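A protein chain is absent from this complex, but the other protein chains hold their places.
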Amino acid sequence: MTPLAALLVRDMRIALRVGGGALMGVLFFLVVVTLIPFAVGPDLALLKRIGPAILWLAALLASLLALDRLFAGDHDDGSLDLILMGRAPLELVVAIKGLAHWLTTGLPLVICAPLIGLLLNLDLPADAALMLTLFVGTPALTFIGLIGAAIAVTLRRGGLLLAVIVLPLTVPILIFGVAAANAAVTGPIPFGTPFTILCALTLASLVVGPFAAAAALRQEME
Amino acid sequence: MRLTGVELTCQRGERDVFAGVSFAVASGEALTIGGRNGAGKSSLLRMIVGLLHIAAGRLTLEGGDPELSIAEQAHYLGHKDALKGSLSVAENLRFWAGFFGVRLADFREPLETVGLGALARLPAAYLSAGQRRRLSIARLIAVPRPIWLLDEPTSTLDAAAQDRLAELMRAHLAGGGLILAASHGPIGLSGAQQLRLDQTAPSPLVGGSWGGESGGDARASTPARDLTPPATIPSSSGAADE
Partner (left out) sequence: MALLDLANPSRFLRFANSIIPWLAGVTVLVFAFGIEQAMVAPDDYQQGATVKIMYLHVPSAWLGMLCWGLMSVAALGTLVWRHPLADVTAKAAAPIGAAFTLLCLVTGSLWGRPEWGTYWVWDARLTSELVLFLLYLTVIALWRTVEDPSRAARAVAVLTLVGAVDLPIIKFSVDWWNTLHQGASVFRVGGSTIYPTMLVPLFIMAGAFTLLFATLVLAAMRNEILRRRVRTLQLMQAAAAS
């Protein structure tokens, strides 16, 4: 098995075996969505209008969940030292860890989102568009989150700092994700316009995230 | 192959942990690093691996693969075991072998060598501290790399395991590898060079070459070494070398 494949398999195994596995992210997602009608009232028309926004916010918060242990776990048990001694470039290592995080946290959210969209009275085209935007946007959330996770790796109570760093950086993704999901249902902007920008943001994050996170890790380790 | 450090200085915060440390280790040779707690034994090892910034001095490796850094040709056995409790013993070993690019045909062999063969399927969380250490040592056997940097390798091991480790170290040296080990006490390698980090002045190198007499010989192994005794009084942990 190649070094990066071994790392991917290991990280996914750990994510699925420890701390409730993929269930936690989905459960958190569901809980946040359930809270909204208690706050804004059960008016179905209102919920249908703000549904995509609620689901995007919930997905964003749920994605943040496993991020603070992403590097801290390896740092605490000395694995990070050894990973730095491997022959794989640190940027690729970080990208693989991001991929493992998305597969075990982000992807389950994408799969459950349409069903949870039904709770918010979204109809089929809106639901499908939302699922597509989440599928494209959640990797960006993970890969931007890598930067915060790397910066916060040596901190004890890094969770809040991580959220504070990461959340503002994810604002463009949130804007275009919700815009695309809404554009699919209501006019006048065609779905493609915000969606292609969302794709571009994700592709950019797939590059910027690992490089920035690797640089931050190298700084922390010295 | 020859690993040389010249006038290495390590800084933590504003102060020097150690300064002006020099050593040279060639293939088939071992170096034990001694000193009281806080003298910087672990820091020196981490510096060689590249996990700690070199404030001053030079580190060179002759004879290895010129494309690879020192760390990429070394094993580091630190205080922490780098094991994941939720994975089994075999899964942990297979991961490190795979990550370091070794196609492990039979993962049982390294495990048997360290005496963990029967526990291959167990979750690593169930292992005692000594067993975890032995699993880390299995990693050193499974992935061949010439330089071994060991930090307190015998710390959680019982007598039988320490003997086994000494055998493995001797085999490694016989195969042309080199070992740098930080330790408070003897680790079972007679005739190793010794380096003490106690003194604040450049440490004199004491001891004979590998394969020769046991310690006490003040002959330098290379003429460039500074043998003047330190101007300051040595630390209270005593001048008795292992």
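Note that the chains are named A and B in the order they appear, and that numbering of residues resets to 1 at the start of each chain.
Please note the rule applied: contacts are C-beta pairs under 8 Å (C-beta built on N, C-alpha and C of every residue); 3 or more make two chains touch, one makes a residue touch a chain.
Note that the structure is a prediction, hence the values are computed from the model and not measured.
Enquirer: Please identify which residue in B:26, B:54 or B:122 touches the non-displayed chain.
Expert: Going through B:26, B:54 or B:122 one by one, B:122 is the residue touching the chain not shown.
Enquirer: Considering the whole complex, not just the chains shown, which residues of subunit A touch the missing one?
Expert: So the residues of subunit A touching the unseen chain are 19-21, 23-24, 27, 30-31, 34, 37, 42, 44, 47, 118-121.
Enquirer: Provide the residue numbers of subunit B that touch the chain removed from this figure.
Expert: Against the missing chain, subunit B presents residues 115-116, 118-119, 122-123, 125-128, 130-131, 158.
Here, only the chains that are shown with their structure count from here on.
Enquirer: Averaged over CA atoms, how far is the centre of subunit A from the centre of subunit B? Could you give it in whole Å?
Expert: 40
Enquirer: Please name which positions on subunit A make contact with subunit B in the complex.
Expert: 1-3, 5-7, 9-10, 13-14, 17-18, 76-79, 81-88, 221-222
Enquirer: Using the touch definition up top, name the residues of subunit B that touch subunit A in the complex.
Expert: Residues of subunit B touching subunit A: 46, 49-53, 68, 71-72, 74, 76, 78-84, 86-87, 91, 94-96, 98-101, 103.
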